[in-house]
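I have a structure here, written as structure tokens, and I will follow up with some questions on it.
Of the protein chains in this complex, all but one are displayed in their positions.
Note that the chains take the letters A, B and C in the order they are written out, and that residue 1 is the start of every chain.
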Amino acid sequence: MSTSAPVDVLFVLFAAGAIATAYLVFRTDSMVRAAYWLLASFVGVGAILVLLKAEFVGLVLMLMMAGEMTIMAFVMVMFMMNPAGLNPMLMVHQHKTAIAAGVTSFLVLAGAALLTDFPNAPATQTSRATEELGTELLGESMLVFETAGAALLGTMVGAVAVASRRGRYGDAEEGSIEPPLQPDEEWAQASAHRTEEDEHEPSVHGGHS
Amino acid sequence: MRPYLSPPLAVITMIGVLIAGSYAVAVLEEIAGTLVSRRPLRLTYVFWAPLATAALLLTQGRTSTERPDAQAWALAPALLAGLAAVGLAVIPIDQNTSVADPAAGFVLYSAAISYVMVAVYLHGWSANSTLPLIGAYRFIAQAFAFQIPFLLVLLAPALPAESLAISDIVEAQESLWNVVRQPLGLPIFLVVSAAATFSLPLDFPDAADLAGGTSSEVSASHRLAWRGARAGLLVMVAAMGASAFLGGWQGPWLPGWLWVILKTLLLLVILIASSHTFARLRIERFVVLAWVVLLPLSLVNIFFAGALLL
Amino acid sequence: MSRVLSRIALRADARVFCIAGSQSRDEARLLRLAEGIHLTGTPRAANVLLIAGELDAGLIAPALVAHDALSPPRATVWWRLDTEEALVSKNFPNAFMEDDLDPVPALRRVHEELLAGQREGEAPLLPDVEPAQWQGIGPYGQGGKGMTGGVPYGRPMAERADDRDGLKLDYLPVRIGPLFAPLPVGLALDVKLQGDVIQGAAFENLADASTDGTSIFHRALRVAVLIRDLELARARSHLEWLSDAVAVAGAASLSERILRLAQQVAPGDGDAIRAVERTLRRRGFFDWSMRGVGVLKTNALEGVSGPVARASGLSIDARTKEAAYERLGFEPLTQDAGDAAARWIQRVREAAQALDLAGQAGDERTGGSGAIESPRGLLTDGAGPSTATARLVPSLVVGMEFGEAVATVVSLDLDMSEAQPLDNHVSAAS
Partner (left out) sequence: MNLDSLLIVAAAIFGIGLYGALSQQSFVMLMMGLELMINSAILATVAFWAASTGGSPKGQMLAIVFMTVMAIEMALGFALIVNVYRARKADITEKLKKLKA
């Protein structure tokens, strides 16, 4: 695979940008900045994909990530203390191990990449990649594509169910308490009854032993 | 593949289009405001006012809020203007001329639209002040509501063209414009365009009940940049509407580029006139409207467009 | 280059941020119609600060902050109106002023002098310092214990509170006002925001209580006045309110048109107002924008009078007790819905009704009986209707989206100088 000089220059720029912004994600105190540094890293990778003539995948990656990272920034503001970086913060655990793991994985992967002899069969540099991908998506790989769609739909339903306030039997905070078996029994009674049983169970077993 | 403009010429064209487009938007705004308020129309004033206001904003000094995220704050208007430029770049100027006409032009355009959310959120967030922040929050709800209908309604014109390149979409309208072939398309597109450019009646992040929202704390050249970028965005959606629904460069007698400009201006007039006509919706009404009405309608539109092809 | 820009900028409207004392807001509002100046919603968009009338004591500090937010080079113009006191001149020593100042030419002149370099821009009036010092006591220099807490720069960090989804997310305590353009002058709302939802609210009245108003309604408390004049003033007041409300709803150009109409209406012009109502309805102000916003039930309306009460179905109106109005066949109008749309419609219809009455009234006079129906409600000696109406605000706005809350407060048509200063700090729990 050989590329022209301008493409090489652009590649170096985007690659450096993608790596540097990926690093900055974990080096900033502001949640919104962290999310948008990550977005910048994705844009860098997306741009490299466009250079590789995988236009559609690269652009879709960028398109998707704008929404995803904004949600991420938003969720961070919702759930994380200190969203604006008023206080400096470094919230990490097993820091040294993590650094070691990161560096090791980089070395191993890079080494493998350099030492392995991959087949050399570059893609023909035409602008038909998008069209071929479309034919593939709705032709041979339709099953995969549809599975992905179904998986996403299932995930959405599941995610809403998990996140929503109402569980299957009522408010999530009160736990999912099953309804009573008798129609006139109070819910609270049923749950109190069951808790009692749960607590008594071990001692009953203990008595038998 | 169509011949592109040479890179220097393309850059000059884009800058020229953005500046001329923003000026046109400002003049149209001024005219619409004058007509609705029933002030006497003074034409010299109307044509001078945008330039004079721009000059005034440029001569003034900027003020700052307390501890803003200064880099992000300065970046946001530039990002928005850049997005307008990216979106405009994929739209062919003429049958034989375009700044950039990639095979996945539609996807690039959609990506630019979805980054508007990033620019507005950054602009509101980084000012470190209450009203801009509320504006930023509002735009997130707004953006997630309009984006899917926006993508779907723009995808429908790609079906008869069997291509994601904008020039192919225009070419496919040679016999029949999409505004006739897909009668639902243009109305939905205009509504979601007003939302995407956050102009009245859907100007939630920069609304008057927030004293300007995300732009309530910006001053001088920063204010000019933000207003210019918003106007550029308006031009960008109008130009897309002209290409995707009104047949772009196609038309008798006049050269293609003139048709593109005229059709874009027509859509700009419609968008600006409706922004001076309708009352602002409440944001929850808009969100409901987008998910419950616009989304199903745009799906119907796409099925309709697909069925026509079979 | 900059000289060329300045030359071009001379043709621009002077961008003016106007702060009006609570007694001067009617005069200040009219400047929206002036040519050559443009009133901005935020001081950051302006280069000239206009202070209209004498400022209430509570507005001085916010006005100083607004002054420093103007884009430099900046200038201040004080339009004294009839005031003799000198709170403004003490706090804004460099303000341009003269006797019988005509505001528009003065603003133009100051604007042009600033651009030509003939007038020096004013320096900030407040020192540029952090409101509080950084307090670093945590292991990473943060404000409080652990990662969070403390008051890093004089701002309390967000704290957790209940919300409607039961998530107990952080809330942000902020003050909206008293110079926030959409709200009435002097009203400062202390709200707890979660996202754009208001979870708790309190308000403070920073306007000076006015002992005696100068309007025709205050005069009517003591002397008999022409019903023709009184009703015309009522219609004007409603239209001016409508102009403000339409501007907050985003339609600046329509707002200007209504304000101009308010200056032009004459007795008997009821049809012109009914045309306005049709325009507003066609454009969706009632059904799209205001329907269902800020619903007031009758049982919440203790002590409330005027269009706010009548829009919720209470048929109370001091005019029914006057013989002159009885002779004119006056019947109070009411609405049932009690929401912001109903209050909008109520005021527009009352304005039309007032003009009809004014047209028929001839030489009829009021009794001067000591209880007058003012545009905002029942006015008696020393007590205005806004006291009771303002008390509704905190409990009403809790749970609302911010824009909805603003629309609700606007729909109440408060005049804070009328509201009693005594119990001015009412709050609602979150």
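Going forward, a residue touches a chain if its C-beta (ideal position, glycine included) is under 8 Å from a C-beta of that chain, and two chains touch if they have at least 3 such contacts.
These figures come from a predicted structure and were not determined experimentally.
*Asks:* Please work out which displayed chains the absent chain touches and list them by label.
*Replies:* A, C
*Asks:* For chain A, which residues touch the unseen chain?
*Replies:* So the residues of chain A touching the missing chain come out as 1-3, 7-8, 11, 15, 18-19, 22-23, 25-26, 31, 34-35, 38, 41-42, 45, 48-49, 51-54, 56-58, 60-61, 64, 68, 71-72, 75-76, 79-81, 91-95, 97-99, 101-103, 105-106, 109-110, 113-114, 118-124, 129, 132-133, 135-137, 141, 144-145, 148, 151-152, 155-156, 158-163, 165, 172-173, 175.
*Asks:* Given the full complex, what residues of chain C touch the hidden partner chain?
*Replies:* Considering the whole complex, chain C reaches the absent chain at 160, 166-168.
The working rule: only the chains that are shown with their structure count from here on.
*Asks:* Tell me the shape of the graph of touching chains, choosing from line, ring, star, complete and other.
*Replies:* It is complete, because no pair of chains fails to touch.
*Asks:* Chain with the smallest distance from its CA centroid to the overall CA centroid?
*Replies:* Located nearest the centre of all protein C-alpha atoms is chain B.
*Asks:* Counting in whole Å, what is the centre-to-centre distance of chain B and chain C, each centre being its mean C-alpha position?
*Replies:* 33
*Asks:* Measuring from the mean C-alpha position of chain A to the mean C-alpha position of chain C, what distance in angstrom results?
*Replies:* One centre to the other, that is 48 Å.
*Asks:* Check each residue of chain C and list the ones that touch at least two other chains.
*Replies:* 153, 195
*Asks:* Where does chain A touch two or more other chains at once, residue-wise?
*Replies:* If we look for residues of chain A contacting two or more partner chains, we find none.
*Asks:* Show which residues of chain C lie in contact with chain B when the two form their complex.
*Replies:* Residues 2, 5-6, 8-13, 15, 41-42, 44-45, 47, 68-73, 115, 130-131, 153, 172, 174, 176, 180-182, 193, 195-196, 247-257, 260, 280, 283-285, 288-289, 293, 401-404, 406-407.
*Asks:* Quick check: in the complex, which residue numbers of chain C touch chain A?
*Replies:* Within the complex, chain C contacts chain A at residues 138, 140-143, 147-148, 150, 152-153, 155, 157, 165-167, 169-170, 195.
*Asks:* Which residues of chain B touch chain A in their complex?
*Replies:* Checking each residue of chain B against chain A gives 1, 69, 72, 102-104, 107-108, 110-111, 114-115, 117-118, 121-122, 125-126, 128, 140, 143-144, 147, 164.
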